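A single protein chain has been omitted; all remaining protein chains appear in their positions.
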Amino acid sequence: MNTVLSLTGISKSFGKVPILHGVDLDVHEGEILSLLGPSGCGKTTILRIIGGFERPDRGRVVLAGKDITDVPPHRRPVNIVFQRYLLFPHLSVFDNVAFGLRIDKVGKRDIERRVREALELVGLEDLADRRATQLSGGQSQRISLARALVKRPQVLLLDEPLSALDQKVRISMQAELRRIHRETGTTFVYVTHDQQEAMSLSNRVVVMNAGRIEQIGTPADVYHRSATKFVSGFVGDANLVAVEALDSAGDGTEVKVVETGQRLRLRQTLPQREAVLVVRPELLRLSATGDDGLSGTISDIAFLGSAVQFHVDLDGMTLRVQEPAGAAPLTLGVGDVVRVVLPDHPVHVLTD
Amino acid sequence: MNTVLSLTGISKSFGKVPILHGVDLDVHEGEILSLLGPSGCGKTTILRIIGGFERPDRGRVVLAGKDITDVPPHRRPVNIVFQRYLLFPHLSVFDNVAFGLRIDKVGKRDIERRVREALELVGLEDLADRRATQLSGGQSQRISLARALVKRPQVLLLDEPLSALDQKVRISMQAELRRIHRETGTTFVYVTHDQQEAMSLSNRVVVMNAGRIEQIGTPADVYHRSATKFVSGFVGDANLVAVEALDSAGDGTEVKVVETGQRLRLRQTLPQREAVLVVRPELLRLSATGDDGLSGTISDIAFLGSAVQFHVDLDGMTLRVQEPAGAAPLTLGVGDVVRVVLPDHPVHVLTD
Amino acid sequence: MSLLRSRRRSPGLYLAVVLAFLYLPIAVVVLFSFNSSSTLNLPIKGFSLRWYEAVLTDPTYTSALRNSLIVAVVCAIITTVLGTLAAFGLTHVSPRVRPWLAVLFFAPITLPGLFLGLSLLAWFAKLDIELSLWTVAAAHVVYTFPYFLLVAQSVLDRIDPQYDELAADLGASSLLRFTRVTLPMTWPVLVAGGMLSFVLSFDEFFITFFVIGPQSTVPLVIYSAMRRAIDPSINAFATLLLLVTFLSGVVIAVLARTGRAARKGVKAS
Partner (left out) sequence: MSLLRSRRRSPGLYLAVVLAFLYLPIAVVVLFSFNSSSTLNLPIKGFSLRWYEAVLTDPTYTSALRNSLIVAVVCAIITTVLGTLAAFGLTHVSPRVRPWLAVLFFAPITLPGLFLGLSLLAWFAKLDIELSLWTVAAAHVVYTFPYFLLVAQSVLDRIDPQYDELAADLGASSLLRFTRVTLPMTWPVLVAGGMLSFVLSFDEFFITFFVIGPQSTVPLVIYSAMRRAIDPSINAFATLLLLVTFLSGVVIAVLARTGRAARKGVKAS
């Protein structure tokens, strides 16, 4: 895979507040790369450095082999879609999309053709003559997308473009973005704090925390094989169970749960004596009988539609268990004693 | 179950815009009742009518046997938690919580005790001396809750109290609200546009649309046995498949899918010839082989963490299928031809 | 919207009293301007336009009107150009320096006209500039400039700075961003600021009194008429001044609303 954009050793502070600590990142041609992290982690600053709106204190930005660290934003072949629906209120939809082409002095006929194509791409060719102020949030954001894409950027930057939209519109816009990416083949760098959005959209996810990259990988990597506790907690929900290996025999290990003292049998060997199991709630099962797994008391139940979530208290430690709604033993209630059963395949383990 | 609050024939317009059309609603003592619907459906107006902030054009509000329709808000034994974190900025946390008790001229020692208890209930007893402006969003909203609960309202009204919070904080506040409800036994009337929140919190959910109640039922009722197309679409995601019964034999029916003409065998009899199947994406399965179910082409794939969502095109109709991430046939890609298999139990059906 | 409000006892009566206190004096002047007699006693004897006729034929009044218009128009144009540049300059200085600069710019608003007139006179004398309508216009620019800036800032502060970044992202240089984005989004409010400068200049007496040469303006004529004898045509002249002020106020309000609506349309959509 070709690297189209590459950041090396990027550091940035605002005043005395450090934001980025030597970030290295390669963006592959044609991929959707998401920068995912909590607010203040520096993801937006990276995007703004790529766009040219911030200058890094240290480090270089190289686009298609050319160092663009000192190129001002209006001379960079990248375009951005901001979080807020910023359409120029004094221009029609057509003129909003044509804005960048007019600046570039593209011929009138070419402008007409390319704007129509861009509007078609986002499915709003009928709205060309509307005023920018007459659009819904979702429509505005599609026009912003068309306005950026019509310039055929080498990299399209998206700064939480869906976060101001309603839940339902957001979900349908995600599918729309995947389609537009497939049809244009443009490289997307996508900033979001929403892990569901990052996972459903991206080829690769960059999980960030406090100005550093915690993990780079496919959505399945970061979800099922989190590199750090932070990643496992930020990407979806995870039970972290600290264990101590007691005895390993064949393909299994007898371990003690550090917090509760309970014993448990794992279907894997541990890389070292002390480790932390990372178990997603939907991988655990509840059982009212038997002596498999860990014993505890249900302290909270939440119906989630397609699933039911249980909080099970185990002597001071709480495990979250998510059962599919159809199969859920709905006779269980708060206060019932149950056993929490681990999956019968190896679970993901973190070591220091 | 005792009815603590009852609305009968409530109608309300703002100017010429009708908001509520004759709503009847009984709230049971000690329950969490959610009013769920899109913005503009009238759910907040109902809450404001209960609180006394709006006067209904027609209809009565009866609280604990007493007609309170004309009682001004400061004389109603109900309290409200607003969406925004409205703490009085000129008062400390303690004084914020004590505000209502001081207005009521409660004795100094009683105020001290009851405020401490309320702060303990929301787990913020250490913050009593803080200024209201020094708190995080989640903390502010807990203080708002304590300030309302300290007055021991007969009904606690909550107007989207979590919608201004981050995703992670929101989820943990939901568990917190369930705990506080269990510990106080107060009746909650909860307004939200977030179906996940309504389902995970409530004993009963009232689904509203355009000023009318569409369905009242338990979370499982509205999710698995939606009364209308609107409910099925608003509460979670649903595939709506219009079918026509061809031939019914024994416990099954042969039907034709109206939009695509494909044939399908259901494990139930239909109440009438034309009906709409309501199938949740997680109840459908994909199969690469066999001739069960309906044939289609995968048009989009989204990784959701615990599950993977597929869009399958069937000749102009798109079905959404959600497979658990572990079991998902990840070898499938966009463009592959697959069969969509219905569950082997009866599916929910809507008729006109 | 809130029931709380409609349940309160109406503050109507109280507001009526306050408004009467503000407007009765003005109403009296307007009333006398249509008086058919020349005595200033209520009730008026009859209705006539004789004082208006007197005003519009007397060269003292007409030349004052012409001078006031010239000064106000020149002042408004200069203030608008300088003020627009200063307002945009202010949005581009660093956020730490800006509040201090803003204080420096706005502080002259609190200066009494007396003071400005006095010091500008000293200034013109020192520079050997002959007093004329042009010195009046220049002095008025000093006086109206902070007001214009206040109005211009109110709109610039609310315009999302990301529009500028967006235009840069789409390839626009600094100059193009100004002409293609910022100006088209802000012109109604800038014109409103210009109108405000016009009104302030048209109504100004004190600075004018000091820095004008042999000529006269509307407020000066009213003032000297007052000192000579009680000529009822002064009521008609004052009513005309009031009319110019009032109409400008309406135009300003409409323009400011247009500007605000455009901004809101974007942020609220």
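The first chain written gets the first letter, and so on, giving A, B and C; residue counts start at 1 in each chain.
Assume contacts are C-beta pairs under 8 Å (C-beta built on N, C-alpha and C of every residue); 3 or more make two chains touch, one makes a residue touch a chain.
Since the model is a prediction, treat every value here as computed from it, not as a measurement.
Novice: One chain isn't shown here. Among B:147, B:204, B:224 or B:320, which residue touches it?
Specialist: B:147
Novice: Can you say which of B:5, B:27 or B:80 touches the chain missing from this structure?
Specialist: Among B:5, B:27 or B:80, only B:80 touches the chain that is not shown.
Novice: If I consider the whole complex, including the chain that's not displayed, which of C:48, C:132 or C:245 touches that chain?
Specialist: Residue touching the absent chain, from the options given: C:245.
Novice: Identify the residues of chain B touching the omitted chain, counting contacts across the whole complex.
Specialist: Residues of chain B in touch with the missing chain: 51-53, 72-75, 78-80, 82, 84-90, 99-100, 103-104, 132-133, 135-137, 140, 147-148, 151.
Novice: Across the whole complex, list the residues on chain C that are touched by the chain not included here.
Specialist: 1-2, 4-6, 8, 11-12, 14-15, 18-19, 21-26, 28-29, 32, 40, 42, 82, 85-86, 89-90, 92-95, 101, 103-105, 107-108, 110-116, 118-120, 122-123, 126, 142, 145-146, 161, 164-165, 168, 174, 199, 203-206, 219, 222-223, 226, 238, 241-242, 245-246, 248-249, 253
Please note the rule applied: only the chains that are shown with their structure count from here on.
Novice: Rounded to a whole Å, what is the gap between the Cα centroids of chain A and chain B?
Specialist: Measuring from centre to centre gives 26 Å for this pair.
Novice: Quick one: chain B and chain C, Cα centre-to-centre, how many Å?
Specialist: 55
Novice: Distance between chain A and chain C based on Cα centroids, please, to the nearest Å.
Specialist: Result: the chain centres lie 54 Å from each other.
Novice: Can you list the residues of chain C that touch 2 or more other chains?
Specialist: Expected reply: no residues.
Novice: Where in chain A do residues touch at least two different other chains?
Specialist: In chain A, nothing touches at least two other chains.
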